[in-house]
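Quick one: the structure is below, questions incoming.
All protein chains but one are shown in place.
Moving on, here comes chain A:
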Amino acid sequence: MINWQWTAKCNMASGIAKWVSVMSAPAMGTTKTAHSDLAPKKKKGPGALATAYLVIYNVVMTAGWLVIAVGLVRAYLARGSYHGLYYSIEKPLKFFQTGALLEILHCAVGIVPSSVVLTGFQVFSRVFLTWAVTHSVREVQSEDSVLLFVSAWTLTEIIRYSFYTFSLLNHLPYLIKWARYTFFLVLYPMGVTGELLTVYAALPYVQKTGLYSITLPNKYNFSFDYHTFLILIMLSYIPLFPQLYFHMMRQRKKVLGHAEEYKTE
């Protein structure tokens, strides 16, 4: 569940047309982007057609991740072990995780009130792990760390997409809201652990085969070392993860807040 957050040090354009200073507050939670839960009063009505489309999109995604969840359970029951379950859900995982790229489009077009940059980074990090690490480095596919992040992603996404579906239909059961802002407490660290262990496991194979790397000399005078790049990615979790995690905790206080306050007092 790596989620990329560029703080004020990165002023990359949210669209080509403007350089937007990205602040740590909005839309940060794991894959739980701000969407409609931050300020329900300010919800931009996306119009009837867009709402219908979004409902369909979110229902399909919920269903897709349920398929993955069921696939994992069935494979476990069939084999009797936790190992190598990745292969049984490889295709739907790739399909539905890649499909999340549409969410960037939703923000760009404006039917979802989230930042294109933030959503972009979040989705890209997932897609990166799915394709550029797990798919590309065959040897890590049998690692248990893959199961760790896949299960974390699966549970998170089922909750997240059903949350969006119900929100769009204006019938959000408290249970779903509670789940969305509570499960992350465990799922987020779980996912991050799985992701980091997987990237770490991929390192020796990347170095040995020179995967996705370009060396000098070449006529474009450019080089790229994928091995070093992966290490940098791992290091980036150190500043990013705490910020995102604590942001979600603050969101949780805000959204679920009043009930908690009575309890602690």
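Throughout what follows, contacts are C-beta pairs under 8 Å (C-beta built on N, C-alpha and C of every residue); 3 or more make two chains touch, one makes a residue touch a chain; residues count from 1.
The rule is short, and it goes like this: contacts and distances are computed from a predicted model.
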{"item": "Omitted chain (choose from \"Dehydrogenase E1 component domain-containing protein\", \"Trafficking protein particle complex subunit 6A\", \"Very-long-chain enoyl-CoA reductase\" or \"ATP synthase subunit delta, mitochondrial\") - UniProt protein name", "value": "\"Very-long-chain enoyl-CoA reductase\""}
{"item": "Given A:L49, A:L77, A:L216 or A:I238, the one touching the chain that is not displayed", "value": "A:L216"}
{"item": "Absent chain, residues of chain A that touch it", "value": "8-9, 11, 13, 16-19, 216-223"}
